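Complex shown without one protein chain; remaining protein chains in place.
As written, the chains take the letters A, B and C, and residue 1 is the first residue of each chain.
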Amino acid sequence: MAGTHERLWGGRFAEAPSEATLRFMAGRDVTPTLAADSHLVADDLWATTAHVTMLARQGIIPAAAARLLLDGLAEIGQRHRQGGFALDPAREDVHTNIELTLAEICGVEAGGRVHTGRSRNDQVATALRLYLRGHALAFAADALDLARAVLDLADGHRETLMPGFTHHQPATPTTLGHALASYAEAVARDAARLLGWLDLHNRSPLGGAAGYGTTIPLDRALTARYLAFDGPHLTSLDPLTTRGEPETDLALALATLLKHLASLAQTVILLGAPGYGLLRLSPAYSSGSSIMPQKGNPDTMEAIKAKAAVAGGIVAGLLGVGAAAFMGYNRDTQWSKYLIVDLVGEATDATAVMAGALTTMSIDRERAAALAGGGFVGSAALMEWLVTAHGLPLRQAKHAVEAAVRLSEDAGADEVTAVALREVLADAGLTLTLDDAEVVAVQQPAAIVRAARAIGGPAPEAVAEAIASLREQMAGLTVRLNRAHERTAAAKTLLRADGANLGTMESTSR
Amino acid sequence: MAGTHERLWGGRFAEAPSEATLRFMAGRDVTPTLAADSHLVADDLWATTAHVTMLARQGIIPAAAARLLLDGLAEIGQRHRQGGFALDPAREDVHTNIELTLAEICGVEAGGRVHTGRSRNDQVATALRLYLRGHALAFAADALDLARAVLDLADGHRETLMPGFTHHQPATPTTLGHALASYAEAVARDAARLLGWLDLHNRSPLGGAAGYGTTIPLDRALTARYLAFDGPHLTSLDPLTTRGEPETDLALALATLLKHLASLAQTVILLGAPGYGLLRLSPAYSSGSSIMPQKGNPDTMEAIKAKAAVAGGIVAGLLGVGAAAFMGYNRDTQWSKYLIVDLVGEATDATAVMAGALTTMSIDRERAAALAGGGFVGSAALMEWLVTAHGLPLRQAKHAVEAAVRLSEDAGADEVTAVALREVLADAGLTLTLDDAEVVAVQQPAAIVRAARAIGGPAPEAVAEAIASLREQMAGLTVRLNRAHERTAAAKTLLRADGANLGTMESTSR
Amino acid sequence: MAGTHERLWGGRFAEAPSEATLRFMAGRDVTPTLAADSHLVADDLWATTAHVTMLARQGIIPAAAARLLLDGLAEIGQRHRQGGFALDPAREDVHTNIELTLAEICGVEAGGRVHTGRSRNDQVATALRLYLRGHALAFAADALDLARAVLDLADGHRETLMPGFTHHQPATPTTLGHALASYAEAVARDAARLLGWLDLHNRSPLGGAAGYGTTIPLDRALTARYLAFDGPHLTSLDPLTTRGEPETDLALALATLLKHLASLAQTVILLGAPGYGLLRLSPAYSSGSSIMPQKGNPDTMEAIKAKAAVAGGIVAGLLGVGAAAFMGYNRDTQWSKYLIVDLVGEATDATAVMAGALTTMSIDRERAAALAGGGFVGSAALMEWLVTAHGLPLRQAKHAVEAAVRLSEDAGADEVTAVALREVLADAGLTLTLDDAEVVAVQQPAAIVRAARAIGGPAPEAVAEAIASLREQMAGLTVRLNRAHERTAAAKTLLRADGANLGTMESTSR
Partner (left out) sequence: MAGTHERLWGGRFAEAPSEATLRFMAGRDVTPTLAADSHLVADDLWATTAHVTMLARQGIIPAAAARLLLDGLAEIGQRHRQGGFALDPAREDVHTNIELTLAEICGVEAGGRVHTGRSRNDQVATALRLYLRGHALAFAADALDLARAVLDLADGHRETLMPGFTHHQPATPTTLGHALASYAEAVARDAARLLGWLDLHNRSPLGGAAGYGTTIPLDRALTARYLAFDGPHLTSLDPLTTRGEPETDLALALATLLKHLASLAQTVILLGAPGYGLLRLSPAYSSGSSIMPQKGNPDTMEAIKAKAAVAGGIVAGLLGVGAAAFMGYNRDTQWSKYLIVDLVGEATDATAVMAGALTTMSIDRERAAALAGGGFVGSAALMEWLVTAHGLPLRQAKHAVEAAVRLSEDAGADEVTAVALREVLADAGLTLTLDDAEVVAVQQPAAIVRAARAIGGPAPEAVAEAIASLREQMAGLTVRLNRAHERTAAAKTLLRADGANLGTMESTSR
C-alpha cells in the first residue's frame, strides 16, 4: 500500500481529505498527547529571563552571574526552538528541567541564584498566565479569520434563497448569506470574549513567591513590564488561591466558540443530508465508510460537535478543581493545567477546519430556493401585508390568515389563495379591496426576503449592511489584537536591551 | 411558642440569626420558588412600551391606538409594582399574560396591534436580555460593596499577624489584612467580569421576529435606544440561535464570584474551627444543633459553598442546553431561563451574608500571632537573609538552611538556631560572620512580614498600598456602573417623552 | 376568550394539545415550584412513625406517650393527604413543622419525646432515602411503560421500511420497527439502572443521629424493617459524610433516561421535518406559532431535549456539592436535596409525553420506503453477496463494489448495475458468473432487510425475536419492581400492627 496515510475506506473519493483533516477526524486515536509542561518551555524561559534581569538590576544577584544565566537561558531557548530540549521525566516539571539544565550550563554558582525571590508557585502561575494569554490572542485571531471567511461567503450568498428554520422546520424564507452572517456575528463575539480575557487576567503573579511575598527586595513592576503585563497582581496571594480561574475564563471562551462551531456544524450536517441536500461537503472534509462504499460522511463536523461537548465538561471540571479551597496554594490546582492544555489541544484547528469546510462545500442554489417556498411560508408576510397595506390590527389579520390557511390547504394549495382570503375576510365582516396578484406576490419568498429590510434582516441590502457593520466591529478587535502583539514585542525588546546592558549602563526601563 | 421563627435549636444563643440569615440557611426547604416569568414582568413591559412607541412613530400603528396601549402598559406596570399583577398559569407565559390583560384594558382594536412586527422569540430574548443586564449590574454593585467591606476590614488588620498557609499548613507568616485584601482583589475582579458582560451582550434582539426579520418597516435602532442597548443585534438570527449564551456568561461570572466566596467561607470555617480558633462567627451568622447544645455551626458559610457547587452545575447545564443546535429558534433554549433564574436566586444575598459574617466575627489576635510563629516558619526568611545579607546563592543557602532545620529540630528547637546554622555552614566550607541575635531576629514573624515589602506583599505598608490600588480600581468600576445606570435612566426618560409626544410633535430622539 | 387555557397561537389546530402537554411545554414559565420539603411530608411521617414505634418497643419512651404520638402522626398524615398540611415557612423545615404540629396535637409531654435518639441529620437523610427510593421505583415503572408502548409500536412496524442512518445520512435500509426496538432496549436498561439504585442505597440512616450514634439503646434493625430497607447503614457516619450520593446515582439514571428520550426526540424531530417527512406529530403534541400560522412545532420533543441537558448539569452539580468534604455532616449537602427535587420535577411526565407522542404520530409508509432506496444503499449488501455467494474476500469485494459504484454513478444510475460490476470484476481479473437479476435483487431494500436475520438485525423475524427477548427481560424487571412494592406494603402493615399492639402484646416483628 502506498501513500503516507493508509485507510480502509476512501476508494470512492477523487479528492482525499488532507493529512491535517485526517488528523482532526482521528482525534487522539493514534496520536499521543504531549506532556503538559512541554507547552510551557518558552514562557517559563521568558519569565525566568525577566526575573534574572530584574534581580541583577536590583543588585540582588551579581551582574556577572546574571549574564551567565541570561546566556544559559538563551542557549536553552535555542535548543528548544530546534527541538533539542526534551523534558526529562526524571526532573519533575518544566521548571526543574530548566533550572537543572541552567545549572549544568552556567555552573552551580550562577545557576543556584536563579530561583532567588520566587517560589515554584508564582513561577508556575506566571508561565501559565503567559501561556493562556498567548492562546487567548491566538484563538481570537483564529476566530477573526473564521468570521472573515464566513462573511466573505455570506456576501456571495446574499441572494441565495433558502428556508429560514425554527424548530427544525422551514418558516419564513431567508438567504444563505443571512444565515452565515449570523454565525459570523457569534464568532466575532467570541473574538471579543477572548480579548476580554486580558482585561481581567493580564497581571503578573511573578514575585509573589508562595503567596506571601518574600523578604528579597524585588521590583515586581519591572518584571511585569518585561512580560507585557498590565502590572503585578495587587496582592501576592490572590493569584495562588484562585489559580485555575484564568484557565476557566479561557475555557468558557473556547467552549462558547466551539458551541458556535457545533451549531454551524449541525446546520451543515442537516442542510447537507439528503433530506435537504442544499449543500455538499467537499470530500476533503468528509470521510468514507469501511462497509458502505457510497457514503460521504461529515466526520469533520461531528468532531467539532464532540469537541464542544468535551469543552463543556472541561469548564465543569475547572470550576470543580479547587472548589471551596482554603486560602493559599494547594496542589489540586495543578490539574487545572491539564484541563486547559487538553482544551487548547481540542480547540486548535477547529476554526480552520470549519473555514475550510465552508469555503469548499458546494451549494445547490436551485434546491435551496425550491425549499424556501411552499408550505405556506408566506402566510406571515401576507398577515403583515394586511397590517401595513390595509391597516388591520395584527391579531385580526392573524386570525384571518389562519382561517385562510385552513381553507386553502383544504383546497389543495400550499399558499393562501386570494379566494380563500376573501371568503375569510367576508366572514369576519371585513371588506378590503384585495388585488389577487398582490395576494400571490407578497407570499413569494424572494419578495418576503426583499421586504425584510430592517437592521439585521435577510434583505440583501440589510445583509450587506450587517456585513459592513461586522467588518467594522472586527476591525476594532483586530486593532486591539495587534496592539497586544506590539506590546509583547516591545516588552521583549526592552527585556533584551536591559539584559544586554546589565552592569554597564542605566536601564532604559525607568 | 413565641417569635416569628420557630426553631428546634438556638436556646444557647444570646444573639439570634436574623430572619434573612435564617432564610439564607434554610434554602428552599420551606420556600416555594416563583414562576420564572414573574421575574420578567417589568422588563417585558419596558420592552413592549418601547416597541409600541416605535411602531407609532414609524406610522405602523395609529397614534390613538398607541396612546391607549401606552396607558394600558402603564396601568399594568402600576398593578405589578403594587403586587396586583399575578401571572395567570392558564395564560401560557408572561408575554401572553400581558398581551391579554392589555386587550382587556384597551380593547381588541388597540390590543390586537401590540404584537405587530415582533415574534415571541425576539420578545422573550429582549426581556431576558434586560433581566440579565439588570442582574449583571446589581451583582457588580454587590461585589463592589463586599470588596469595600473586606478592604475596610483588611485595613484594620494590617498588623494582625497570622500564619500564611500553603497546602493547609502554616508556611511563611502573613497578616489577616493581607489575606483579606487578596479576597478583595478577587471579588473586585468579579465586579469587572460582571460589567464586562455588557461589552458582549448589551444589544437588542427586539424586532428580529422569529429570527428572519419582518416585512414591517421597524426602526430597530430606536427601540434599542429606548432600552439603553448599544444597538440592535447586527443580524436578527444570531440572538435566537445562540439564546442561552448571555445567560451562560452571567452564570460563569456568578459561579466565579461564588467560588471566591466559597473559598473565603472555607477559610472562615477552618480558621474558626477549634483547631485554629483565630476567629469566631457571630451567632447572627451561625446555627445551633438540635442535639448538641454547645455547637455554633458555620451554616451560612456552608450554604455559600453549596451555592458555588450548584452554580458549577448550572454553568454545565447552560452549556448543554441548545448544544449543537440547528440554526434558528428551538424551544429547548427556554430552559436556559430557568437555569439562570435559579442561579440568580441562589446568588442573591450571598455577598451581603458574607459581608455581614466578616464584619461581625470576632478575631483572636493573640492566638493568631501565636500560630504565626514556631514550626520553622522563619526558615525561608533565614535562607533569603543568607542570600541578601551574605551573598550566598539561593540553592546553597537553601541546602544550608534545610540541614540546619534538621539539626535544630533534633535539638528540640522550633526555629533554626545560630549554633546549628554555623555548624552546617562550616560543614559546607562556608565561613560567614553571623550575628546570633540577627539569626533569631530574621526568623520572627513580625520581622518577616515587615520585610515583605514588594508590591502585593504582607508588609503593612504594602497592604496599605494594595488597598489603595484596589480602591482606585474599584472607583473606576463604580464609574462604569454608574454610567450604565445613568444611561438606563436617560433611555427611560427619552422613551417616556417620545411616548407622551406621540402624534403631536417631532420626536426628540432623532 | 373562552376555554381554560388561553394561547396566542393554535387557531389552525383542529385537535389541541392537552392541558398536561401545555404544562409540559410551558415548563416553569408561569408555574411556581413547590418548597423542596413539601415532597418529604409523607416520608418523614413514615420514618417518624417507625422511630416512635421502635422507641416504645425498646421501652425508651412510655407506651402511652407513643400512642399519643402515633395518633398525632396519623392525624397529620390525614391532613396532608387532604391538602390541609401546608408547611409554615416560619418553621424552618418539614421536620420542625411536623414536630411542632405534633406537640400541638399531643402536648409537650409526649411531643417532646419524638426526637429521642435521633438527630435532624439522620432524620433528613432517612426521609430523603425513602423519597429517592420511591422515585427510583416510580421512574422504573414509567420506563417500563414507555418501553412497552415502544415495543408495541415496533411490533406493528416490523415491515415498515426506512433508511438506516449513520452520520445523519441514509445508509443500509432498516425498518421503523427495528429503530424503535433499539430505543426500547435502551429504555429497558434505564429501568434496570433505576432498580439497581436499590442494590446500593436501600439502607437506613435512621438512628445514626449526627453521625456518631447515640447513647440511647435504639433498635436500628427494627426501624430499617419498618421502612422496608435492607438494613441499617453499617456505620452511622457513612450516610452523612456521603449525603448526596444516592441523589447522584438517581440523577445519573434519570439523566441517562432523558438522554435516551432526547435522542428519540431528535429522531422524531428530524424524521418529521419536511426534509424527511416520514412522520408527523399529532397536534396534541405540537405547538403553533404566534406569527407563522402554518407551523406545527415539535415543542414537546424540544422540551425533552432541554430536560436532558438540564439533567446533565444537575449531575455535575451533585458531584460538586460536598466535594472533598471533611468527615461528618456539613450543611452544604442540603443543596443536593434541591437539585434532585428539581430533576425529579423535570423528568416527571417525560416518558408519558414521549409515549403519547409516539403512539399518536402518523407515519408515511410510502415515503419511508421510498427514502430507504436509491443512493447506492444496496452496495454493502451487494459486496456481502460477492462474499457469501461468490466466495470473494471482503476487501476484494469491497474494492470491486467501490469501483462499480463510481462507474454506475457516472452512468446515471443510483444503484450498482450488473454491467458496471461485470466490467470492474473483469478488470480485476475475476471471472464470476453473475445473474443480472440477482445483482439487482440483492440491492433492494426489502431484500437487504429480510437477509439481515442475525440476532438484533432488522429482518422482521429478528425484530420479532428482539421484541420477545426484551419483553422477557422487562418481565423480569417488573417482577423486581413488584417485589419492592410488596415489600413496602408488608413493612407498612407490620409497622401498623406493631404500633397498634404497643404495650399490649409481643411484637410480631421478632
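In this text, a residue touches a chain if its C-beta (ideal position, glycine included) is under 8 Å from a C-beta of that chain, and two chains touch if they have at least 3 such contacts.
Treat the numbers as computed from the prediction; the structure is a model and nothing was measured.
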item: Sole contact to the chain not displayed, among C:50, C:124 or C:316; value: C:316
item: Hidden-chain contact residue, picked from the options B:239, B:320 or B:393; value: B:320
item: Hidden partner chain, touching residue among C:16, C:74, C:221 or C:370; value: C:221
item: Of C:227, C:339 or C:381, the residue in touch with the unshown chain; value: C:381
item: Contact set of chain C toward the excluded chain (per top definition); value: 60, 65, 103, 108-117, 121, 164-168, 171-174, 178-179, 181-183, 185-186, 189, 192-193, 196, 199-200, 207-221, 232-238, 240-242, 245, 248-249, 252, 255-256, 259-260, 262-263, 265-267, 270, 305, 308-309, 311-313, 315-316, 319-320, 322-331, 380-381, 384-385, 387-388, 393-396, 442, 448, 451-459, 462-463, 466, 469-470, 473
item: Absent chain, residues of chain B that touch it; value: 11-12, 166-172, 269-270, 273-276, 289-299, 302, 316, 319-320, 323-324, 371, 375-377, 379-380, 383, 395, 398-399, 401-403, 405-406
item: On chain A, residues whose C-beta touches the chain left out of the figure; value: 1, 4-8, 22, 25-38, 87-97, 99-100, 115, 119-120, 209-210, 287, 289-292, 297, 299, 302-303, 305-310, 312-318, 320-323, 330-335, 337-339, 342
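Criterion: only the chains that are shown with their structure count from here on.
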item: Interchain centroid distance [CA atoms averaged], chain A/chain B, Å; value: 26
item: Residues of chain A touching at least two other chains; value: 166-168, 171-172, 270, 316, 319-320, 323-324, 380
